[in-house]
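Left out: one protein chain. Kept in place: all the others.
We call the chains A, B and C, going by the order they appear; numbering starts again at 1 in every chain.
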Amino acid sequence: MTTTPAPASAGPVDAGLVEDLVAASRILAAEGVLDGYGHVSMRHPANPERYLMSRSLAPALVTADDIMELDLESNPVDGRGRTMFRERFIHGMIYRARPDVMAVVHSHSPAVIPFGITTVTLRPTFHMAGFLYQEPPVFEIRDVAGWTNMLITSNELGAALANTLGDNSVALMRGHGNVVVGPTLPITVFRAIYTEVNARLQTTAIALGGPVNYLSPEEGDIITNKEPGDVGRAWDLWKRKAMGM
Amino acid sequence: MTTTPAPASAGPVDAGLVEDLVAASRILAAEGVLDGYGHVSMRHPANPERYLMSRSLAPALVTADDIMELDLESNPVDGRGRTMFRERFIHGMIYRARPDVMAVVHSHSPAVIPFGITTVTLRPTFHMAGFLYQEPPVFEIRDVAGWTNMLITSNELGAALANTLGDNSVALMRGHGNVVVGPTLPITVFRAIYTEVNARLQTTAIALGGPVNYLSPEEGDIITNKEPGDVGRAWDLWKRKAMGM
Amino acid sequence: MTTTPAPASAGPVDAGLVEDLVAASRILAAEGVLDGYGHVSMRHPANPERYLMSRSLAPALVTADDIMELDLESNPVDGRGRTMFRERFIHGMIYRARPDVMAVVHSHSPAVIPFGITTVTLRPTFHMAGFLYQEPPVFEIRDVAGWTNMLITSNELGAALANTLGDNSVALMRGHGNVVVGPTLPITVFRAIYTEVNARLQTTAIALGGPVNYLSPEEGDIITNKEPGDVGRAWDLWKRKAMGM
Partner (left out) sequence: MTTTPAPASAGPVDAGLVEDLVAASRILAAEGVLDGYGHVSMRHPANPERYLMSRSLAPALVTADDIMELDLESNPVDGRGRTMFRERFIHGMIYRARPDVMAVVHSHSPAVIPFGITTVTLRPTFHMAGFLYQEPPVFEIRDVAGWTNMLITSNELGAALANTLGDNSVALMRGHGNVVVGPTLPITVFRAIYTEVNARLQTTAIALGGPVNYLSPEEGDIITNKEPGDVGRAWDLWKRKAMGM
């Protein structure tokens, strides 16, 4: 068996950006989107063919030293024998398919999972979740690979998931979790958190009975694309809490 | 473009009152009514044409130095380039329409939002929420402004919301959140918290099935207007917890 | 207006018992049964015609110095101008009606309130709540006093509530909360906590649909009266947590 040489590095990354990626991981754990599993990554600022992600570790425990650089086929630039997330292919294949995406979250966000295993579509209940206006598609791994362990453990499966995601901000994964993408790391974290919050609100609204008056696609589009809100205010708060600042 | 001169100040405010406003912001965050967004204000004690409110900041992070003075059109007395809440017009226009109101809370109180997007009216399930006896109206921004980003970003929209609020203690905002008003800052904070608690109780009661035996309007009126309860006992507790006292 | 002389004291109470009453108050707050309101009392160990209870104060803030002695008509032995709970008559009248009761909790226990305003009876879902086997009655203040502020602010109302309670361990109060009684302070605290837990479990079981297989009255009777469980194990844990030990 031949050994493929490791991909070249896109160069060092500003320490503040790495700290933001560490913060993102801890924020998502602190806010209940991630538990011991799941991961967040960001595209390398200097080269769109590389991305940054922790070695395999519980998200609440990630530090700057754990951040690795990978190419879009999820080969490490400098593996040093470190264990990587088995589902890193989610990230690489989404970065390949979506040049506009600068960060990716994969989670088992608990309130969202029921929407991937019922016939109810996740829809935006309030303006904080306006980015759901496209109505997230559901990825069914059975359609691609039959009976599996449910995990995205190859570039083929990652590409299939990226294909289902299309140009959406969120895709659900049946019996597994979801992926969230965005144009910046804070926006992506924001979306992952409010996807979870929205799922809770939608579940309650459905339990109250009767028709639910969701945000219209027009309203969601304005909020998401034309007049985006102030993500920084929440990001600062989450970062302080998660980093013990 | 001409520059309107800044409105005159109503004068310094007692430090204890400013501390109460800071506490109110942190209490509402600690009790889960506010997250990184939303705000609380109080009318200036010396001049009903002025109100006090934090600059744009996550509610849990507000300090006395962040409190600004605004007129009822939400122009700052002493802006100094500080970013203000985009939805401050909610506050100014309610103070203008409601001389009896001394404090306003705007939140995305999570349990309440479903009541703004379904046909179920929020009603008082227990005496702590007796102030809901008027059955909060729902503000529909579509009726006033068509497709929007859902935010109250002008005095016109603020006035429309104040009009929907009428003489109620609470108004829901479809797909957005709610506003709560009251005759004192502690009572307003109390109402904001028990609006959230009541929404949870009402959701559960509806889930149990069958008719729900709500507080009667007569009971709500007695509790709210004739024999009000002891808000101070809870205020003291909330303040100690939120301020780390 | 003549002044009634204060009732005589039944004498000093062991500091350990007073500490247990303080702990009970803080435990019920820490476990979410009480918030800023509600109260717990114990009968005086030396005289069944007296009981011990905090002055009016948020339960999480009670200390030994706040404990007062009252007679069964809820007159203080040594008032010293301290504000007392407006609903202390709940306690006095239950102690009068129920010689077997040594402690009383009055709360707005949130998961329980929906059972007082719907037609669903609170019933035991698991052995920890076996004491609910008698199926708690619901006190309707309207039947006794018409439109009110919902509070038990007199001995007459307290006696009416005690009459509804009968020989039960728990009575619900429509649109208000509940009362829990027991033969010891720890058992009463235990019952107050597991009444809340049971309400959550019953709500979930009903949401799952279909008939619910509750504990039988025979099982509840065995657990409550014939082979009671080990309350001390939980009491020790709760006390450590609530008292920061």
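Just so we're on the same page, contacts are C-beta pairs under 8 Å (C-beta built on N, C-alpha and C of every residue); 3 or more make two chains touch, one makes a residue touch a chain.
Because the structure is predicted, anything quoted here is derived from the model rather than measured.
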item: Neighbouring shown chains of the undisplayed chain, as defined at the top; value: A, C
item: Of C:Y37, C:Y51, C:F139 or C:W238, the one touching the omitted chain in the full complex; value: C:W238
item: Residue among A:V33, A:A111, A:V197 or A:A242 that touches the chain left out of view; value: A:A111
item: Contact with the hidden chain (one of C:P12, C:P99 or C:G210); value: C:G210
item: Sites on chain C contacted by the missing partner chain, in the whole complex; value: 124-128, 130, 197, 200-201, 204-205, 207-216, 218-219, 222-223, 226-227, 229-230, 233-238, 240
item: Where the unshown chain meets chain A, residue by residue; value: 35-37, 56-58, 60-61, 86, 108, 110-111, 113-115, 117-120, 142, 147-151, 174-177, 203, 206-207
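Note that only the chains that are shown with their structure count from here on.
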item: Interface composition of copies chain B and chain C: same or different, split at half; value: different
item: Superposition rotation for chain A onto chain C, Cα-based, multiple of 5°; value: 180
item: Distance-maximising chain from chain A - centres being C-alpha averages; value: C
item: Rounded Å distance, chain A centre to chain C centre (Cα mean); value: 47
item: Sequence positions of chain B contacting 2 or more other chains; value: 207
